[in-house]
Structures are given as C-alpha cells and as structure tokens.
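Every protein chain of the complex appears in place save one, which is left out.
Presenting chain A:
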Amino acid sequence: MLRYILFRLLQVIPVLLGTTFLIYFMVFAMPGDPILAMFGDKTPDPTVVERLRAEYHLDQPFIVQYLLYLKGVLVGDFGVSFTGQPVSEILARTFPVTIKLAAMAIVFELILAIGIGLISGLRKGKFFDNINLIIALLFMSIPIFVIAFIAQWGLGIKLGWFNPTVGSGAPIQDLLLPAIVLGVSLYATSMRLTRASVIDTLNQDFVRTAYAKGLRRGRVVPVHVLRNSLIPTITNTATDFGILMVGATVTEGIFNVPGVGNALFQAIIKGDNSLVVSFVTFMVLIYLGVNLIVDLLYAVLDPRIRYA
C-alpha cells in the first residue's frame, strides 16, 4: 500500500512538468499583447510599453520565460500578476473559497444522489422511481447557467431567501445558493449510478443470505446494500470535484464568487501568463490528489480491492 502511494506521488512530477510546459506554451502562443491591453483605446508611448514588457520578461523568447518561471516556482516564487500582486497570494485567497464551494456542492450532490438513488433503487419501477428518473433527465439536460439564473432570480431576488451574490469573505450562508445549484446540476449522474448499483446489489446472494439470517431491512439496507453500492457513486463524485475546481467558472461568475474560476477567467483575458499557469498547475495537483484519495477509498469500501 505504501509503495503504491509513493509511486502515485512520483507520477505527479512528470505530469506537472508536462502540464506547465504545455499551458505556458499555449498561453504564449495566444495572439495579442497583454501590455497593449492595459492601455484601452489609447495608443501608449513605446518606451513605457518596452519597460513594462521587460518587467514581465515578455521581451524574452518563450523558452527563457518558461525557465524563469520554473526557476521561480522551485524557490516558491510564483511571480507577480499584472495587477502587482504576488501570484501565491492570489492562489491563497481564491483556492480556499472554491474548495469550500466545491465541498458544499459535493455534500448536496451526495445527499441527493445517495438518498434519492437508494429509495429509487429500492422501489424500482414504482411511481417514485419513474418520476425521479424524469426529473433527473431534466436536470441533466438543462445547462447550468440556466439553473443558476433561475435560482438567483427566483430564490434570491423574488423570494429574498438568499443573497443573490456572494458577499465579502464568502460566508457559508452566501455560498449555499451556488452550492445548491452546482449540487443539483451534478447529482443526476451519481443518482443513477447509485440506483443501478443498489438494484444490482439487492439481487446478490449475500443480501439474500442476510435477510435469510433474519436481519431486518433497517440493517440490511444501510450496512450491506448501501455500502456495497457506493463505489461507482464515489468515483463519479470525485470526478465531479475535479470538474468543480476547474469548471465552476460560469457559476462563480453569476454569483460573483471570489474564487478560482473567476480569477482564472480574468487572467486569461488579460494574458497574465504566470497567473494562468500557476492556476492550472494547482488545478492539476488537486485533480491528482482527489484521484489518489478515491483510489484509497476503494480499499476502505471494499476489502477485495487491495493494492499490493
């Protein structure tokens, strides 16, 4: 097990090198001049432009810029954004917010997916199951920004139950609405996986044996059925967590969440290379980390899955 973990950790190094290089290359290859963008419609003085370019190493060839960046990263310096803030500070400010939001969304997703999926699986083919599958299909097919706008308008503006946007410090109560929106938009797949898995497990011999032993439903379902049905759900949810870290940009924009999605979007617009690369690198790290945790969770859930 320990060897497995170590091996997985070592894998991260080439992935990171490859990712940063690719991202840097792509950002570099993007057309446009971020320094000119600072000046709006006004034509800047060439000397000022030259000095600013030199300041951000934009006058150097791509490979030099990349190596300078790497050199900085090795000593813990992620560079300075065009706004003059250290990239590490921006990372430290925005990632916790997004992780908080993603964690809350995952909790909502899991509650919905496991709760509804379990009931639906136990009542396969009944009224609840059918209705549930239709609703799930609906949520799978509505784009998230539609759900977000409707929730913001209905629950936030019209009913006034929530603040329509997230306030300073991203307090938990403000994150509720975007977290619910994200959870709702993601739950359907996990729910269907849970349902299918529950139905499958119900037909297994050990469940029949458990009932034959005289165990009550109240014990069989949570301990034997549910526990054995969760692997596909957990895998899918972990993938969702990765998606949330990277892809919540739209939702973060709509609810004005001061998180990663927003910051990354702005950085791309401004051609702020070191910011973009650092953000993406962190996202890759988190994605890898989550996958590692999932692999380890398998072993906890199912003793049969054990890595040497």
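The criterion applied here is as follows: a residue touches a chain if its C-beta (ideal position, glycine included) is under 8 Å from a C-beta of that chain, and two chains touch if they have at least 3 such contacts; residues count from 1.
In this section, contacts and distances are computed from a predicted model.
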Identity of the absent chain, which is to be given by its UniProt protein name, from "Nickel-dependent hydrogenase large subunit", "ABC transporter substrate-binding protein", "histidine kinase" or "Aspartate carbamoyltransferase": "ABC transporter substrate-binding protein"
Hidden-chain contact residue, picked from the options A:E109, A:D129 or A:E252: A:E252
Per the touch definition above, residue among A:T20, A:Q65, A:T94 or A:S274 touching the missing chain: A:T94
Touching residues (missing chain, whole complex) on chain A: 30-34, 36-48, 51-52, 55, 82-85, 89-90, 93-94, 152-153, 156-157, 160, 163-165, 167-169, 252-256, 258, 262-263, 265-266, 269, 271
